[in-house]
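A single structure is presented below for examination.
In this view, the complex is presented without one of its protein chains, the others remaining in place.
When the chains are written out, they are named A and B in that same order, and each has its own residue count from 1.
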Amino acid sequence: MLALLFILFAGMAVGCAISMVAQRNPLYSAISLIGVFLALACLYVTLGAPFIAAVQVIVYAGAIMVLVVFVIMLLNVEEEDRPMRLRSLTPIAVGLAAALFAETAFIIFFVHWSPATPTASVSDVGLTSSIGAGLFTTYLLPFEVTSILLLMAIVGAMTLASRAGLLPREAVVVPGYQVLAREVLDPRTTPDLTPIVARSTGEVEEALGVEEAPQITDES
Amino acid sequence: MIGILVAFTVVMTMVAYTVLAERRILGFIQGRLGPNRVGPGGFLQPIADLLKFIFKEDIVPDKSTRFVYFLAPTIATTAALMTIVVYPFGPDIHLPFTLPLVNTNTIPLVIAKFDVALLYVLGVTSVGVYGIALAGWSSNNKYSLMGGLRSSAQMISYELALGLGLIGVILQSGSLNLQSIVEQQSGHLGITGWNLFWVQPLGFFVYLTAAIAETNRVPFDLPEAETELVAGFHTEYSAMKFALFFLAEYVNMFTVSMLAATLFLGGWNGPFVHQLPWLGVFYFLGKVVLFLFFYIWLRGTLPRFRFDQLMSFGWKFLVPLAIINIVFTATLQWLGVFDYIGQVLKTSTGWGG
Partner (left out) sequence: MVPQLSWYLALSAVLFTIGVVGVMIKRNVISMFMCIELMLNAVNLTFVAFSSFFRDVTGQLFVFIVMTVAAAEAAVGLGIIITIFRSRESLDVDDESVLKL
């Protein structure tokens, strides 16, 4: 039963990984990578680590990949065309892939040493309480350093975003102004955003330099 | 297996009638009657809507990427429906006889008992964001793209506030297992032990606001408002796929109401629930209906937030408030205030359950 689950999830992980490398459209690669993460989360559950499985789904599949998908959509990334450069490399690649396959088959079929049976319910290693106990007593220093690392990442991301171009220092954000992605990223097209205060349409036309619209009358 | 079928049927029926109830209650708030022609008092309206969705023409835009276009409503609906398996609908029912096929005499009213049930719910909600982002992208329409990106940005910002608001409850209950959180909330007459009253009023406010923003409801529904962005990310969807998005939104509403009822309002606790266990189901569903009515009431009453107001509210107000709640709860837990409150207010089988 456990072997069947392992084969199912491992097959899904390897299949999605190969699909990710083989796809040329980066959005499809991102979706395949999400499939890999979900398959790995299921494998973690069969290994008796439910907390890590839930954290994998929340952090990797739910946050990091959302960020990657946002970037792909904002930058409008297109499919890549890979020119075939050296045809003589193909047999070498096939040979190496066959070697990898042979090694994997050898490990699965002929290596029978294992320290213990895998646990799904016997040990309490993967419970949240034991992870919490370890994180706050023995491994407190890595925990605190990780929080400082996250702070550095936040500051770094904000610095990269506030350089001239993404948010020019003299720009006034007018609510309701339709902002499209290209305008956000291109520093050359920041328009003049000072508001015009006027009391009639004529004054606005003078301020904008627009000539008066032709009046529609009954004479043709 | 039977549990899944029963829960699915119950949830889908309640969601269908929530749509009808919303239209009628909104009508009453706005001084008109809602749909009341089909069946007595509009009772068969959901069936008429279902037939309409099935028979409508299915339009696929010309230059959209077809695989992602079909995948997006699937992801949205699946993620919305996957969360109903961990909620305890009631306490374990002990029958005086043993059932013939399964050879037990207890019927558990939870479909799946995890130890990390609460994290599972948060994880599945995170995956539901993809349905909206991919729908916005694959429609090849700039209104859909803007609506989809805005909606996804809103959802991932308020997911943070949602998770932080729940930490107070986890600190105080000491467990991520939903059945044990509910059991710890039993008190005198089934009401005094609820987490809302003495333990987490601030956490409840943070969670409820974040939940309304997560499900894209008024006052946070700029990404799908009809007058602002045509229809946002589901502009180009028609017939069954639109019905799936519509369904996913209402099931999401149902799911966060169930989570609020479980964590803050005591789940299946109520008067006399330990003597008559099957009353727990009615109490639980009654609390969920209360939340759904609250959602509909908000929709008829409040105006919308503008998008930059929405984002600054989420990041600059809710997240610091949730962190203050965590610090406060942790301090009270360490001082032992909650243990004292627990002795006074909570019982396991007190008078009246």
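By our rule, a contact is a pair of C-beta atoms (placed from the backbone, for glycine too) under 8 Å apart; a residue touches a chain by one contact, two chains touch by 3 or more.
These numbers come from a predicted model, not from an experiment.
Student: So which shown chains sit in contact with the chain we cannot see?
Tutor: By the stated touch criterion, the chain not on view contacts A.
Student: Tell me which stretches of subunit A touch the chain missing from the display.
Tutor: The missing chain touches subunit A at positions 2-3, 6, 10, 13-14, 17-18, 20-21, 26, 29-30, 33, 36-37, 40, 43-44, 46-49, 51-52, 55-56, 59-60, 63-64, 67-68, 71-72, 74-75, 77, 80, 82, 100, 103-104, 107-108, 111-119, 123, 125-126, 130-131, 134-135, 139, 142-143, 146, 149-150, 152-154, 156-157, 160-161, 163, 165-166, 185-187.
The rule we apply is simple: only the chains that are shown with their structure count from here on.
Student: Quick check: in the complex, which residue numbers of subunit A touch subunit B?
Tutor: 25, 27-28, 31, 34, 38, 50-51, 53-55, 57-58, 61-63, 65-66, 69-70, 73-74, 127-128, 173, 175-176, 180
Student: For the complex, give me every residue of subunit B touching subunit A.
Tutor: Answer in residue numbers: 65, 67-68, 71, 114-116, 119-120, 122-124, 126-127, 129-130, 133-134, 136-137, 142, 145-146, 149, 152-153, 156, 159, 176, 306, 308.
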